[in-house]
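Apart from one protein chain that is not included, each protein chain of the complex appears where it belongs.
Think of it as A and B in the order they're written, each chain with its own count starting at 1.
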């Protein structure tokens, strides 16, 4: 049983945002899978996905601080600066995290750990809405 | 044909540990797949997975040195310090490597390159046992 849906996440400010619930609600057909895999795929190169701690907003803020320092806007070696100072760091930060995230499905839900959540990593100052393709496959709960 | 198993890796010290054989032995049903995909998924946010060189233990030690320097414990910008100085660096290091790793299956085995092995990346000083969900799907060696 195959599921494929295009989802749009509303525009968010630069930073790391918890979107687990929004993604699960956007693909209600996951509930029909007893066991399977779900591929979350973001169709952009200056925003990305990652899995991390779903409780403290501190953690998401500290993600921002680390990436700001490790991939700085004002590095002397950037040559691709046409689209603004936040563009080239956004591309690097996207590749350090994930464009595609494959998650296990069990009993109709993403089988995440207790403290795991999906982050939308918005690396641009004004990235706008972000489009995802969610593709899932699995064994239905009841033989179809 | 779908396979799904929860595995527990015993507690290991902080560092990078080769666990390929342990994972393969934990999912003996892989032997029944002629062609397929296996999703290794770790249900934590301060330990992670990656693929890298399976021969020299030097390589795994140097991984530790690089991550200690690139994501330092004493960075002045950490605000999430409640769970100890190794916690916030562990979250960042987990997102720089992988929570989920999808590997090809061929003739009943993970189709890794000669020098590739799966690393458990333990980012905490005392992380304890780590739980994984392994989900695999494929075409059986003989029609079932």
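One rule holds in what follows: contacts are C-beta pairs under 8 Å (C-beta built on N, C-alpha and C of every residue); 3 or more make two chains touch, one makes a residue touch a chain.
Everything numeric in this text was worked out from a predicted model, so none of it was measured.
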{"item": "Residue of A:18, A:96 or A:141 in touch with the missing chain, whole complex considered", "value": "A:96"}
{"item": "Residues in subunit A touching the chain absent from view", "value": "2, 4, 37, 39, 41-45, 70-71, 75, 77-80, 82, 88, 91-92, 94-96, 98-100, 102, 131, 133, 135, 137"}
{"item": "Residues in subunit B touching the chain absent from view", "value": "35-37, 50-53, 56, 58-59, 61-63, 65-66, 69-70, 96-98, 101-106, 111-116, 137-139"}
